[in-house]
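Mind having a look at this structure? Questions to follow.
Let's look at chain A:
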Amino acid sequence: MRLLLKGGRVIDPVTVRDESLDLLLIDGKIEKLGRTLTSTSVEVIDLKGKIIAPGFIDMHVHLREPGFEHKETILTGCTAAAAGGFTAVCCMPNTNPPIDDESVVRFIQNKAKVALSGLVDVYPIAAVTQGRKGEHLAPLAELSAAGVVAFSDDGDPVFDAELMRRALEYAAMYKRPIIQHAQDLPMTKGGVMNEGFTSTELGLAGMPPIAEDVMVSRDIALTDYTGAQYHVAHMSTAGATELVRRAKARGLNVTSEATPHHFTLTDDAVRSYDTNTKMNPPLRTREDIEAVRKGLQDGTIDVIATDHAPHSYDEKQVEFQAAPFGIVGLETAIGLSVTELVQKGVLSFYQLVEKFSVNPRRILHLPQIQIEEGEPANLTIFDPLAEWTVDPSTFKSKSKNTPFSGFRLTGRSVGVINNGQVYWS
Partner candidate 1 sequence: MRKLKAKIMDAVGLERTLTRLSHEIIEKNKGAGNLVIVGIKTRGAIIAQRITKRIEEIEQTKLNIGLLDITLYRDDLLGKLEQPEFKGTDIIFSIAGKDVILVDDVLFTGRTIRAALDELIDLGRPNTIQLAVLIDRGHRQLPVKADFVGKNVPTSIDESIRVHLKETDGHDEVLLMHPETQA
Partner candidate 2 sequence: MPLESRHLLGLQGMSQPDIQLILDTAISFREVLERPIKKVPPLQGKTIANMFFENSTRTRFSFELAERRLSADVLGFQASGTSVAKGETLKDTARNIEAMKVDMVVMRHSASGAPHYLSQVINANVINAGDGSHEHPTQALLDMYTIREKLGKLDGLHVCIVGDIAHSRVARSNIYGLKTMGAKVSVCGPATLMPRGIEKLGVDVYHHIDDIIPHVDVLNVLRIQLERDAGRLFPTIREFHNYYGITRQRLERSPKPITIMHPGPINRDVEISADVADSEHSVILQQVLNGVAIRMAVLYLLATRN
């Protein structure tokens, strides 16, 4: 690999950089960094107007393999990630078998290594409890040793308070956060959308926002008591956002993420009974969207993660209440974030890079990427002004379940570079 990236705007919060620079990449490394580089026998790429950032990581992805390969595979998921501008993903453990054993971790790592020749780093997140059943702790130490970066029973909460307490304590010994799908179970039983006026009109069973709030509240108390590390997955309510804000102010090791759909769509979108508007947590109200945006702005919400949850066409072509939860997100994340956050003045591009690269790596205790001479080239390149229309048929993901079909977005990945591999979108 011999590449000269000319004229791109380099934004690197780690080295506190935001300026136009040329990058000379040779054999996967940043050979040179400078204002006007020239070199012979290299491929020159004009990146004027494009942003070069440390590689983005989506810390909330369902790759579905093993067990649900008709929805997504490690290969198709990694391709979707690369196409969407990510050089790394964390994959959730609700596979079959679930990631609650070292052998499944190894299986995923081996598959990821050969998928796209290792372009996309795959960091497994393992289950907190055996079989994700919420009864007995999974072997957290062995799983940590095998390379798991965090624990979560995502899809379900760890509902038993005693078990959650022990999980936090145990995982903290290995510097691993517990990522909680925060939801009170009886309150959300049978629910298929946000509880509110829209669910009343549609006659669909609701999941009240307070079901998220009470679980986050309990978990913060447990985190306080144990001194452990706690991360709220796909935080969607104004109430939970405020709880996390206060926990952070008290100095607790509490962090959170938000998804593009939760800062873009309200439960009004469900009116069509389109099953691509069904996800868990559900789309909330305008007030919740505003609170999530505020949380992203003031740092209460550290990370943008997609909760990429592929489902096959047939699985979503059913009655609303029978449809599975979840939508794909990898290939619309940058577009939605630029359109809804940067263009609307919620975040700067610099902050956006923090949410997509720096903060998730900090939470997961992964080494930070630096755009510096001699460092490995792990880069996300995106066009902040590209206007495009979402067409699910062009998705690299095996599944097309998105509510954003036909949306006009600004901002799109141009390409990613990692582990000596290059992918142009």
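Criterion applied: all candidates are chains of the complex that A comes from, given by their letters.
Methods note: contacts are C-beta pairs under 8 Å (C-beta built on N, C-alpha and C of every residue); 3 or more make two chains touch, one makes a residue touch a chain; residues count from 1.
As the structure is a prediction and not an experimental result, all values here were calculated from the model.
Every option in 1 or 2 comes from this complex, but the candidate touching chain A is 2. Across the complex, chain A meets candidate 2 through its residues 195-197, 199-206, 208, 273, 314, 317-322.
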